[in-house]
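Missing here: one protein chain of the complex. Every other protein chain is in place.
Labels run A, B and C following the written order; every chain starts at residue 1.
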Amino acid sequence: MNKNLMKWVQEGNITIPRALLTYYKELNINEEELVLLLHVFSFLETGNDFPTPPEISTRMTISVSQCSELLRKLIQKGFITIEDGQSTDGIRYEKYSIEPLWEKLVQAFLMGQNQQQKEQNQQTEM
Amino acid sequence: MNKNLMKWVQEGNITIPRALLTYYKELNINEEELVLLLHVFSFLETGNDFPTPPEISTRMTISVSQCSELLRKLIQKGFITIEDGQSTDGIRYEKYSIEPLWEKLVQAFLMGQNQQQKEQNQQTEM
Amino acid sequence: MNKNLMKWVQEGNITIPRALLTYYKELNINEEELVLLLHVFSFLETGNDFPTPPEISTRMTISVSQCSELLRKLIQKGFITIEDGQSTDGIRYEKYSIEPLWEKLVQAFLMGQNQQQKEQNQQTEM
Partner (left out) sequence: MNKNLMKWVQEGNITIPRALLTYYKELNINEEELVLLLHVFSFLETGNDFPTPPEISTRMTISVSQCSELLRKLIQKGFITIEDGQSTDGIRYEKYSIEPLWEKLVQAFLMGQNQQQKEQNQQTEM
């Protein structure tokens, strides 16, 4: 009992800004893409810097090739970038970064706030 | 500047067990359904106990009627229940609960742990 | 087994901006006060809007009167405010808000960022 509960605790949680749920649509991200981004985020957090399409698609309801295709699209749209890393012993490797996603989200959030502000001002004027 | 950052902080975060990402597929939940469940979870957390299909679909890439249909399916499959609440002044109202989702997730997680344990035992025996 | 794990899941998590850990000292908050603020935050999240010193001190290593004293100090310093609420049937009640804590934290964070920026500029100039 103790042991299963410990396993659960070790799995941990994934925390995302609520704004991601509110604004992904504005970023032209659909639900499948959002979940794929969450998977990449989760893999990064748990130390897998470059999850492969087979690794990701195992957890999704899409095929490996559909997963590859989605990943390619998300990179093309600029939500994920591939960066170069270098391990302590000098071996170079590739890793994903979803920093661009947060940047675009912050932009969308700020635009949303401006929009709300404008609408409030208009209502006050009327 | 200060003001927009405060707005971001007030939006807050949404935290889910990592196991939900790892096991939703086992629960026969697809990506669209997962995201709809996240929206319901988020609405509940922010005090909207009974979000309507229009409210939910505004944030999703699906239509109101598709959203109604998905909600109905998730209730039918037993991931969401509708419960009766009563406000302090005696007015009855309906609210969603996603407790059943967590229960099914916990079951799937425990089955997954058992499975892993069995496989490890078999490997030890071989 | 299932049951205890469900209880754990129902307890849920508490998520705070990492900046709170990094900056509470700058806000002249000490460790005891920080933990008391976390307790108030947690009570608010779980629907107890106005936890009493006995309720809070039960979970802390300090006495009820020390807890009252700390609460008073945190209100005086402007980290917690007492706000008026009104239930749906018109009964007025008091509730705590820790919005002021987040505002002060955001200010400290922005000042910290400015400071870092200045230091980097000076280093570039030298």
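Here are some notes:
Rule of thumb we're sticking to: a contact is a pair of C-beta atoms (placed from the backbone, for glycine too) under 8 Å apart; a residue touches a chain by one contact, two chains touch by 3 or more.
Worth saying up front: this structure is predicted, and the values here are computed from it rather than measured.
Touch with the chain that is not drawn comes from one residue among A:Ser63, A:Gln107 or A:Asn121, which is A:Gln107. Across the interface with the omitted chain, chain A contributes residues 1-2, 5-6, 9-10, 12-13, 15, 17, 87-91, 99, 102-103, 105-107, 109-110.
One chain is missing from the display, and on chain C it is touched by residues 4, 7-8, 11-19, 21-22, 25, 30-32, 34-36, 38-39, 42, 46, 59-62, 106, 109-110, 113. Of the residues in chain B, those that touch the hidden partner chain are 1, 4-5, 8-9, 13, 15.
What we mean here is this: only the chains that are shown with their structure count from here on.
Look at where the CA atoms of chain A average out and do the same for chain C: the two points lie 28 Å apart. Centroid to centroid, with C-alpha atoms defining each point, chain A and chain B lie 18 Å apart.
Among all residues of chain C, those that touch two or more other chains are 1, 5, 9, 13, 15.
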